[in-house]
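A single protein chain has been omitted; all remaining protein chains appear in their positions.
Now for chain A:
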Amino acid sequence: MKKLIYNQRIAPYVFVLPFVLSLAVFFVYPVLSTFIMSFQEVLPGQTHFVGLDNYRNLWDDSFYTALWNSSKYTFWTILVLIPLPLVLAVFLNSKLMKWSAFFRSTLFLPALTSVVVAGIVFRLVFGSLDNSVMNTFRHAFGLETINWLGSSTTGMLVLVILATWRYAGINIIYFMSALQAIPSELYESASIDGANTWNKFWRITLPLLKPIAIYVITISIYGGYSMFTESFILWSGNHSPNDIGLTMIGLLYRNGIEKNELGLGSAIGMILLMLTMILNVIQLRLFGLFKKED
């Protein structure tokens, strides 16, 4: 018995066991059972296999709408939420920046709010009435009242603004931690060689931020495609006009839960999983993460 406990070969497995167990229970099992359900019609007492029917019934208009919306959202959030926090982090990290601690906390504050509360406030700010905040703002420039949440373009704009407001702080933290890990000797020697601020940013800061940027892009792709709550709250429910706010998860929720077709919902989930994995593999390959380090 004592031998077993002190066995060096078994010990590592014992130490990773809690993680393996929780991964198995909360990840592997659900994914497997979703995979199986995606080939079934799930009904109380009458669950049966239907072959590929769910995957065949998937390709309708709402699927393409959801895919298009989620892709647009992911694209715009990556386009905004990588450069903007990066630049802000560089500013906040600079010794020349005044009130740096104040701005750090204010920029991070939105990340602590609940999406639901923030979503309701944004819904009212971008309301369709003459006296909603953003419409009065338009009036100041002589523009007329518009229904922000009524058209696809402005609706997406509101979603991206909400995402920027809420998640910029988190990305700033990622970038700041990476910035602080860059040794100051590099900048010093560059200064001695006569590099100006721009050169230092372009040649030292950016290349050294690449690993963290890749990480942020990877989680942004998953985050973008799994966006649901923001849209659900902005349009007070999973039903936006002309489905302009329908996301992949919204579609999964609509079919799996709202229409009680868990089989079809599972099939959508599997497609979404494959899609984000393929996108990320491509992205990671492009940025050279799989290359052997020199």
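Here is the rule we go by: a contact is a pair of C-beta atoms (placed from the backbone, for glycine too) under 8 Å apart; a residue touches a chain by one contact, two chains touch by 3 or more; residues count from 1.
Note that in this section contacts and distances are computed from a predicted model.
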item: Chain excluded from display, named as in UniProt, from "Arabinosaccharide transport system substrate-binding protein", "Hydrogenase-4 component E", "ABC transporter permease" or "Heme exporter protein C"; value: "Arabinosaccharide transport system substrate-binding protein"
item: Among A:Pro211, A:Pro241 or A:Gly288, the residue in touch with the chain that has been omitted; value: A:Pro241
item: Residue in contact with the excluded chain [from A:Asn7, A:Ser128 or A:Gln180]; value: A:Ser128
item: Residue among A:His139, A:Lys210, A:Lys259 or A:Arg285 touching the omitted chain; value: A:Lys259
item: Touch residues of chain A, complete complex, unshown partner; value: 42-46, 57, 60-62, 124, 127-129, 132, 147, 149-150, 235-237, 239-243, 246, 254, 257-260, 262
